[in-house]
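Here the complex is missing one protein chain, while the rest keep their positions.
On to chain A.
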């Protein structure tokens, strides 16, 4: 009797822990994206916020006050070109260190993926949806500026050319012209971040590194004296953010 009960329990445990799907051929694993942040290699945590201590490429000394951004639509590309797209989004909040680790509910098959990518911000379809959690986080963009959501809210202070502390609001949104009843959109400013190839053999933690300094670096050398506040309705500034952001993310450590 004891053996039967033990065998039954073992069977239940094995069934509940088996990560294979019903076909029995494909092992599926979880993926966790760990978002870390640095300033040209120096790790930045929320407790580094406040003091004016980082120097951007243009030479202004800056301090960080608030950094939140959305990533969405994670795509795993197989060797045969087939894509597994996770229609998800995650609001990373470094200010409060919330959602800096994100595990999508969907598990993916093990395999050698030639690219793992995600969207910085929200594509136009996702941006037009009503996301109650993003509303609750006051991440909206007003309707007269096209509606939807911020892609990134990055606030801080810098020492301006008069040697005074001044605030900046580096807020990335969908570039918009003619703010008002009928706004127009000169170009899309969400973009794809390609992390490169990852051979996934087990449950995996993928580090996504953001070099915050890159937002000020290239191809547009960012002069905070010129572009500091009220940048949301400034489509030229938005397009420069879009261009600079392309270099901000990279693949870090992969643990599995």
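Convention: a contact is a pair of C-beta atoms (placed from the backbone, for glycine too) under 8 Å apart; a residue touches a chain by one contact, two chains touch by 3 or more; residues count from 1.
Just so it is clear, contacts and distances are computed from a predicted model.
*Asks:* Consult the UniProt record of the chain that does not appear here and report its protein name from "Sugar ABC transporter permease", "NADH-quinone oxidoreductase", "Membrane fusion protein, multidrug efflux system" or "Cytochrome c peroxidase".
*Replies:* "Cytochrome c peroxidase"
*Asks:* I'm checking contacts with the chain that's been left out. Which of A:61, A:77, A:103 or A:140 qualifies?
*Replies:* Counting the whole complex, the residue in contact with the absent chain is A:140.
*Asks:* Based on the whole complex, identify which of A:26, A:42, A:197 or A:230 touches the chain you can't see.
*Replies:* Within the whole complex, the residue contacting the unshown chain is A:230.
*Asks:* Which residue among A:25, A:105 or A:130 touches the omitted chain?
*Replies:* Reading the full complex, the residue touching the unseen chain is A:130.
*Asks:* Would you indicate which residue among A:97, A:165, A:199 or A:253 is in contact with the undisplayed chain?
*Replies:* Answering carefully, the residue with contact to the hidden chain is A:165.
*Asks:* If you put the missing chain back, which residues of chain A would it touch?
*Replies:* For chain A, the residues touching the absent chain are 1, 4-5, 49-51, 65-66, 130, 132-133, 135-138, 140, 142-145, 153, 155-157, 164-169, 179, 229-233.
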